[in-house]
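Then we have chain A:
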Amino acid sequence: MPIDADRHEAVTGKVHILEYRCKGCGYCIEFCPRDVLAESEDFNEKGYHYPYVKVEGQCVHCDFCETICPEFAIYCTKEEGRKLETADVIRDPKPRRRRSRRA
Partner candidate 1 sequence: MKPPTSSGTPNPDGGGLGVRDRQALTGTHFMTGDEASAEGALAAGCRFFAGYPITPATEVAERMAARLPQVGGVYIQMEDEIGSMAALVGASCAGARAMTSTSGPGFSLMMENIGLAAMLEAPCVIVNIMRGGPSTGLPTLTGQQDVMQARWGSHGDYEIIALSPSSPQEAFDLTVEAFNLADRYRVPVMILGDETVGHMSEKVVIPEADKIEIAPRRRPEAPAEDFMPFYPGDDDVPPMVHAGDGYRIHATGLTHDEYGYPVIDADAQERLVQRLVRKIRDHADEIVRTEETRVDDAEVVIVSFGCSARTATEVVEIARANGLKAGLLRLITLWPFPETRIRELARSGRVKTFVVAEINAGQMVYEVERCAEGRAGVALAGLMGGRIMEPPELYEIVRKQT
Partner candidate 2 sequence: MKSELIDAQPLGAEQARAGWLKGYGDHPLDPYLKPGRIPHIWCAGCGIGIAFTAFVKALEQAGAPLDKTVVVSGIGCSGRAAGYLKLDTYHTTHGRAIPFATGLKLAQPELKVVVFSGDGDLFAIGGNHIIHAARRNVDITVVCINNFNYGMTGGQGGPTTPLQARTTTTPYGCAENPFNLVHLATAAGATYVARWTVLHAYELREAIVEAMNKRGFSFVEVVSPCPTGYARRNNLGTAVDLMKFYRDRAHPTDTLDPDDTALPFNGDIAVGRFVDIEKPTFMDMYNDWVVARAAGREKT
């Protein structure tokens, strides 16, 4: 852990889903960097499977779901920060994405 870890806090967020607005495009589920969301078995009045928060406490308030949703159906609020934990700082290295081949 970094020696100034106690002077920083992990940003946490809470995802709010407006189920009745969702059109089931799947963007928020696919592109959440923390894999917080999954497609629910339930569906709304229009027949779409809306997302639900599959893991609580994992959201880091990046707001990407709110940014990428075309329907104004999801947003994220900032929650109280918590102390940094080891898992926040050290993570398994992800495989590097292969850069696209340029012609």
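Keep in mind that, in the parts below, contacts are C-beta pairs under 8 Å (C-beta built on N, C-alpha and C of every residue); 3 or more make two chains touch, one makes a residue touch a chain; residues count from 1.
How these were chosen: all candidates are chains of the complex that A comes from, given by their letters.
Owing to the predicted nature of the structure, the values given are computational and were not obtained by experimental measurement.
By the touch rule above, chain A in this complex touches candidate 2 out of 1 or 2. Residues 18, 20-21, 23-27, 30-31, 48, 64, 66-73, 75, 97, 100, 102-103 of chain A are the ones that touch candidate 2 when the two sit in their complex.
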